[in-house]
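Of the protein chains in this complex, all but one are displayed in their positions.
Up next, chain A:
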């Protein structure tokens, strides 16, 4: 598990990029935390820099949309989904388990 940050450091509507073998983006959507691959599958851009709209993040470069819950593409031009990663919140800290898909994700 990778420690991300204290929950207080990631308020609703915000995202943070976590360095891992493949960088991970962690989002806070109204108190729920989600983690997906940070790099857009279309072209090299950081999704943590993107625009959060409900449970979707829009890539800052070409506006591809991904569903944070499943990693699926919800808007072109991206063609392939991003991976999801499980988020664990314990003792006021946010952690991610890289490579372990989020619960409920395909």
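Basically, contacts are C-beta pairs under 8 Å (C-beta built on N, C-alpha and C of every residue); 3 or more make two chains touch, one makes a residue touch a chain; residues count from 1.
To be clear about the criterion, contacts and distances are computed from a predicted model.
> Quick one: find the hidden chain's UniProt protein name among "Chromate transporter", "3-oxoacyl-[acyl-carrier-protein] synthase 1", "PepSY domain-containing protein" or "NAD/ferredoxin-dependent reductase-like protein".
"NAD/ferredoxin-dependent reductase-like protein"
> Of the residues A:12, A:76 or A:99, which one touches the chain left out of the display?
A:76
> Which listed residue (A:10, A:45, A:65 or A:100) would be found touching the missing chain in the intact complex?
Within the whole complex, the residue contacting the unshown chain is A:45.
> Contact with the hidden chain only, please: which chain A residues?
43, 45-46, 48-51, 58, 60-63, 73, 76-77, 79
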